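So, chain A:
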Amino acid sequence: MKALAVAPVFIPLITLLIGIMLRPYHQQVKVVSLVGAALLTLVGIRLVALANADVVLAVQLGGWEAPYGITVIIDRLSAAMVAITGIIGLAAALYGLVREGNPDVLRNFHIFLHGLLAGVCGAFITGDVFNLYVWFEVLLIGSFALIALGGGRRRLSGTMTYVVLNLLATLVFLLSAGLIYSSTGTLNMGELGLIFRAGEAPPAATLAVVMMLVSFAIKAALFPVFGWLPASYHVAWTPVSALFAGLLTKVGVYAMIRIVTLVWPEYGQAHEVLLWVACATMLVGVLGAAAQNEVRRILSFHIVSQVGYMILGLALASPLAIAGAVFYLIHHIVVKANLFFIGGIAARMTGSERLAAMGGLYAKAPWLAILFAIPALSLAGIPPLSGFWAKFVLVKASLADGFWWAAGVALLTGIFTLLSMSKIWNETFLKAHPQGEKAIRIDDEMRWGWWAISGLAAMTVLIGIGAGPVMEYAIAAAGQLADPVVYFQAITHPGGR
Partner candidate 1 sequence: MSIELAGAFWVIPVVVVMLAISGLIIVVRLFKGPTGPDRVVAIDALTLVGVAAVALGAMISGQIVFLDVAVVLSLVAFLGTVAFAPLFRKSEQNRRERARVEGEEEAGQ
Partner candidate 2 sequence: MLGIHILLAVGIAAFANALDPMGIVGAFVLVYLVLKLGARLIRTGSYLKRLELGIGFVAWFAAEIVKASLDVARIVVASKVTPSPAVITMRLEDKREGVATLIGLLLTLTPGTMALDYDPDSGEMAIHALNATSVEEVERGIRELERRLLDWMHPERLAAAEADEVA
Partner candidate 3 sequence: MNGSLLPWLASLLVLAGGAFCLLGAIGVLRLPDCYSRMHAASKAGALGAVLVLAGLAAASSGAAAMEAIFALMAVLVTAPLAAHAVSRAAYLADVKPVVGKLGNVFDDERTADAQAQSGQEPPRV
Partner candidate 4 sequence: MLTAVFAIAFAALLAPPLARRFDDRAGWLLAAVPLMAFIWFVMQIPVIARGEVVTATLAWVPALGIDVAFRLDGLSLLFALLISGIGALIVLYAGAYLSDHHHLGRFYAYLLIFMMAMLGLVLADDLIAMFVFWELTSVASFLLISFQHEKAVSRRAALQALLITGGGGLALLAGLVLLGIAGEGWRFSEIDIDAVEASALYFGIMVLVLIGCFTKSAQVPFHLWLPNAMNAPTPVSAYLHSATMVKAGVYLLARLNPVMGGEQGWSDILIAFGATTAVVGAVLAIRQTDLKRLLAYTTVTVLGQLTMLIGTNTTYGLQAFVLYLLAHSLYKGALFMAVGAVDHSTGTRELSRLGGLLKIMPLTGAAVGLAAFSNAGLPPFFGFIAKEFAYAGLIQMGITGWIVTIAMIVTNALLLAAAGLVFIRTFLGPQGHYPREPHEVSVPMWLGPMLLAVAGFLLGAWHHWPETWLVNAAVQSVARGDVDVKLYLWGGITPALITSLITVALGVFFYRFRHQVRLQIARWRVFWGVSGDLIWDRFLKRVFEFAALTASAFQHGSLRLHLTLLSLVLSSVVFISLAIGGPALFTGGDYAALNTPAVIGSILALAGASAAAVMRGRLALVAALGASGLGLALFFLAANAPDVATTQLMVETLTVVFLAFVLRSMPAIPRVADEGAISRAAHILISVLFGLAVAGALLVVANVPLAGNIADWYVQNSYPGGKGGNVVNVILVDFRAFDTLGEIVVVALAGLAAASLLGGGQLAEMTRKGEPEFGSVLLRQAIRPLAGLLVLVSLVLLWRGHNLPGGGFIGGLVAAVGFILVVLTFGNYQARALMWVRPTLLVGAGIGCAVLAGVIGLLGGHDFLKGLWFFPLGLPLGTPLLFDVGVFLTVFGSMMNMMQRLAGRPV
């Protein structure tokens, strides 16, 4: 158990380590990467199984009791996030098995991938504010390395924007972590939650938490501080964009969910602000997407709008709404990553990612069309795919609490999403290729990528068709978040569950 609790960080770290050591041996690095990602996935699944049996894994690292030592704690939400991270990591590693291109860069991809995964998993399992900062930095530097991967003027430009804006965000996080300690005397999230829930937090602590939420909001790309995302995501190499799209913003969302549910379990002022922010995020994101004419630009803006849904769930604060946010989180990571993967394959086949220059894939690659349709429809919330349930729960939660306008925005966003997705569908798949059928390239270079997208699409369908257990899990996770007795116990009674 003790090993299992740290395994989500441990496995990517070891993989990273072996990758660094084996750097000159490109093929071996790829194999190691694949194995590492697969192991992480297995660990994630095991953790989910444990969490589903209502086990909250909590470990005091180094054996130092909380709040002095760092707590690692894996509840339902964390377990699910780790599992999804493993799956997306595995998909990216699969996609990264391509042979075309600079072998050094491909090798570096696998190394940095695991750096990123270590950071992401660390952020998911830690129960300590400053430690969260540290793992955020790990994933940040991993993402820096990844976004620049492959070089070129355009990519570098996007990298610059991404780096500078994220550095600012990260510094704000650091400051707020300091302020948290300064105003509450603790860095332990559980204790922080107890202080707030007991009403003992000074106004300064509120300020600190608000500041921290702003930094998370930047990471999560919420309105109005999302500008960095659509300015940079579209320049990266496909699996990198996919990883970012799937995982990175969600770490911000995860952190927001974690902190907000801990410190403010009841609907209040902060939630009201979040509600407005969520709605604005949904709308602006989806409108921004409608104005785009390139696959990844459309998808990038959609990340923004979709994050709005998750924050909507968080803002509503009811157990059902939180469950919706959790479900949305799980669903969206899979779907959005897959859309980027598929977009990349489509771009490779058609030779461009500008919609105008694409086309003809419906006829030439019908399987790709089906594989695209699944996540695209899911994103738009078409039943019975995963996105429908996510959206349904949020709409229901909004309406149940009387926030009909929020539900309206959510639904309106849905129709615009459908518009964007069908735009890509029409232009990329249905329309004939402007340069004729011959311009479409079909080879088996991407065969590993196909495994990745097929697997993710299957997951989307599964989460949709088999929404029962997943929803049950999400609701139970929301229950844990709303009433984190176990969480507090795990922290205040080290070693206990």
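The rule is short, and it goes like this: a contact is a pair of C-beta atoms (placed from the backbone, for glycine too) under 8 Å apart; a residue touches a chain by one contact, two chains touch by 3 or more; residues count from 1.
Behind the choice of candidates: all candidates are chains of the complex that A comes from, given by their letters.
Just so we're clear, the structure is a prediction, and the values are computed from it rather than from any experiment.
Asker: Going by the contact definition at the top, pick out the neighbour of chain A in this complex from 1, 2, 3 or 4.
Answerer: By the stated definition of touch, the match is candidate 4.
Asker: Which residues of chain A touch candidate 4 in their complex?
Answerer: 2-3, 5-6, 10, 13-14, 16-17, 20-21, 23, 59-64, 67-70, 72, 104-105, 108, 111-112, 115, 118-119, 122, 126, 128, 130-131, 134-135, 137-138, 141-142, 144-145, 148-149, 151, 159-161, 164-165, 168-169, 172, 175, 179, 182-186, 202-204, 206-208, 210-211, 214, 218, 224-228, 230-231, 284, 287-292, 301, 362-363, 366, 377, 380-384, 388-389, 392-393, 395-396, 399-400, 404, 407-408, 411-412, 414-415, 418-419, 422-423, 426, 429-432, 467-468, 471-472, 475
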